[in-house]
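Below is the structure I would like to discuss, written out as structure tokens.
Here the complex is missing one protein chain, while the rest keep their positions.
Going in written order, the chains are labelled A, B and C, and every chain counts its residues from 1.
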Amino acid sequence: MRIQLLTFATARDYFGFAEKEVSFNDGESSKVLFAKCKAGFKPEELGWRVALDGEYIEWNEMLDKKANGKDLAVIPPVSGG
Amino acid sequence: MRIQLLTFATARDYFGFAEKEVSFNDGESSKVLFAKCKAGFKPEELGWRVALDGEYIEWNEMLDKKANGKDLAVIPPVSGG
Amino acid sequence: MDTHIRIISRQVEKEDLPRLENTGAIVEFSGTVRHEENDQNILGLEYQAYENMAIRQIKKIVSDLSDEFPCQRVDVIHRIGRVLVGETSIYVRVLAKHRFEAFNMCMGFMDRLKQDVPIWKIGSF
Partner (left out) sequence: MDTHIRIISRQVEKEDLPRLENTGAIVEFSGTVRHEENDQNILGLEYQAYENMAIRQIKKIVSDLSDEFPCQRVDVIHRIGRVLVGETSIYVRVLAKHRFEAFNMCMGFMDRLKQDVPIWKIGSF
């Protein structure tokens, strides 16, 4: 299955890409997928969150076929307004 | 000494005048002055307040020479906005 | 703090602001006349003010609140006379460095206006 990784703000510099399509297996977590792009990635320490298809999810939540073809975005602390 | 009585909103209908110059003696209260215009006037029961020169005062406060030439206004419950 | 107060009998037109440099938050409140008053359909409301005192009380309220919620500028415009349904009877604008002070000044002002400022709805039509 395929998923589109998206990064924004400081996360974009950290990962070095704005978007990247990757493959994933049933049961893999968002944390594992992003850690494959950057070894030692510890999102909780950075206070970064993750969103699947525009909704916040947990980093350790297991992805399944519902995530196929969707966007998975790393969300550093927001600062809009 | 002279003082200008002012009325607004429902108080204007109640007293039948918008403004009226009256004389007062040192130590007379606002309540006494307005009751001279309308027998049986009980401002507290109506929830009406009184203002001397644009500042709220107590109905029983004694007026003195500082009130001479000023405006004394009866203020029914306000409803601006 | 800069306070601009007007009690007027024509439609509300807010003043243009000068170029902002250090303002981070502008909160505006418009009170508008609704088509129902005490379950009756109306075309408008009529307002009366004790103008000198109203201006004095408005200044006092803004000054009191600015101890707790320091702001940069407050505009208050209240209409008197006839105000049609859909039109603005009161307009308040608050400028501050941050939104917390601006919101609290504006809300607190409206609460106190409705208690202490000598302006009345004297009827509907």
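In this section, a residue touches a chain if its C-beta (ideal position, glycine included) is under 8 Å from a C-beta of that chain, and two chains touch if they have at least 3 such contacts.
Every value quoted in this text rests on a predicted model; they were computed, and no experiment measured them.
Q: Which chains here touch the chain that is missing from view?
A: Visible chains that the missing one touches: A, C.
Q: Determine which one of C:59, C:82 or C:97 touches the chain that has been left out.
A: Result: among the candidates, C:97 touches the missing chain.
Q: Spell out, residue by residue, where the missing chain touches chain A.
A: Residues of chain A in contact with the hidden chain: 6, 8-10, 51, 54-56, 71, 73, 75-76, 78-81.
Q: I need the residue numbers on chain C that touch the omitted chain, in ascending order.
A: Touch with the absent chain occurs at residues 19-36, 85-86, 97, 99, 102-103, 106-107, 110.
Here is the rule we go by: only the chains that are shown with their structure count from here on.
Q: Once you've mapped the touching chain pairs, tell me: line, ring, star, complete or other?
A: other
Q: Measuring from the mean C-alpha position of chain B to the mean C-alpha position of chain C, what distance in angstrom results?
A: About 26 Å separates the centre of chain B from that of chain C.
Q: Using the touch definition from the top, which residues of chain B touch two or more other chains?
A: none
Q: Could you list which residues of chain C touch at least two other chains?
A: If we look for residues of chain C contacting two or more partner chains, we find none.
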